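Complex shown without one protein chain; remaining protein chains in place.
After this line comes subunit A, so read on.
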Amino acid sequence: MGEPSAQRVMRSGNANVRTLPTGRLRDRDAIGSSIAVREAVKAYGNFHAVDRISIDIEPGEFITLLGPSGSGKTTLLNLVAGFQSLDSGEILVDGKPVHNVPTHKRGFGMVFQSYALFPNMTVSQNVAFPLRMAGVDRATAERRVAETLEIMRLTEHATKSPSQMSGGQQQRVAIARAIVRKPKVVLMDEPLSALDRRLREQIQIEIRDLHQTIGSTILFVTHDQGEALTMSDRIAVLNAGKIVQIGRPLDIYRHPTDRFVASFVGESNLIEAEILQKRGSTLTMKNRAGYVFSAESRDTIDVGRATVLVRPERIAVSNEPAANSTPVSVTSAIFLGEILRIEAQMEGGDPLLIRCTDMADRPLPAVGDRLHVSWGAADCWVLA
């Protein structure tokens, strides 16, 4: 334990030092720790909650573990936090193994789904708790608590008891408690899932801004793909105890490696098609409806069948047949505000989901209407 982590922070000319919008905290060049997980395994009997996961997290990175429940994301977070111990493999923080370091000496900050505010302490006592445990003197602690409360816009609630506050306020207190020590690593375990949508979106932005300001490495766990896309530098998608794909939000969304990622992140059309011909990196394909389209291939597939991902918003829609379009019949159409969500059936019966922006010349289609859709090579992504 001992010194607050801010005092241990390396001051380096690291290229990773961020340019900050507004430096509200003093240690502006504070950089988080790197975290490396190597071949981590955690099993309960025959069930492998975490199955040989390896991941390298850069200092100061905002990384999200995304996956359905039971995918192992929370177990992985608990392993990093030290609440559970590894069966095999190792976890390195700044290059040093941590398996023998108990949780309270790891110097992390953590935000819990249930807030986990100490009900027997006031807001400021809660926020001061990590500082007192680190042995920060009273004057410094008071100043730091006041600063942190101000950042989280909680100053006027300092003397309240947590039970007197709303869920959103409580979660901001929990965040304040997690960052008050300026930890090099902040762990967040589905911190927004207990909040309503509007509040969730607001705090998402607050957390992202906060990350820019404090520079800690943030390991964020969620099952909400929208949240992951909005907030992260990189996303690790987990399924059945393994990392399926890791990458920037844009890459995950546009170039998923398999069907699971394609359908878990965002809405998707997965179209089975036959490869007719390959010229260079361009494939010519035909689906069950007989629609012939071209797609860019990233690897060596050249014969047989493949699954093609076409995002619903990439599909061009018109009322009249156009060059290289295929007819579909509408099975449902929902007006969602700025967009229309249309479910349709291609010839041969395959369903197709379409999202298009609301436009003046586009009436809401009725069930049974015929539309003509098309997509280009750049709108397709061929899955292995």
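Convention: a contact is a pair of C-beta atoms (placed from the backbone, for glycine too) under 8 Å apart; a residue touches a chain by one contact, two chains touch by 3 or more; residues count from 1.
Here, contacts and distances are computed from a predicted model.
Novice: The complex has one chain missing from view, so what does its UniProt entry call it, picking from "2-oxoglutarate ferredoxin oxidoreductase beta subunit", "Response regulator", "Transketolase" or "Putative spermidine/putrescine transport system permease protein"?
Specialist: Of "2-oxoglutarate ferredoxin oxidoreductase beta subunit", "Response regulator", "Transketolase" or "Putative spermidine/putrescine transport system permease protein", the absent chain's UniProt record names it "Putative spermidine/putrescine transport system permease protein".
Novice: Give the residue, chosen from A:Gly107, A:Gly215, A:Pro256 or A:Pro365, that touches the chain omitted from the document.
Specialist: Going through A:Gly107, A:Gly215, A:Pro256 or A:Pro365 one by one, A:Gly107 is the residue touching the chain not shown.
Novice: Going by the contact rule already stated, which one of A:Ile31, A:Ala128 or A:Ile235 would touch the omitted chain in the full complex?
Specialist: Answering carefully, the residue with contact to the hidden chain is A:Ala128.
Novice: Could you tell me which of A:Arg38, A:Lys160, A:Lys278 or A:His372 touches the chain that is not displayed?
Specialist: A:Lys160
Novice: Which residue, A:Arg138, A:Arg153, A:Arg298 or A:Arg362, contacts the hidden chain when the whole complex is considered?
Specialist: In the full complex, the listed residue that touches the missing chain is A:Arg138.
Novice: Kindly note down the residues of subunit A that lie in touch with the hidden chain.
Specialist: 1, 81-83, 102-105, 107-110, 112-114, 116-120, 122, 124-125, 128-130, 132-135, 137-138, 142, 145-146, 158-161, 163-164, 174, 177-178, 181, 187
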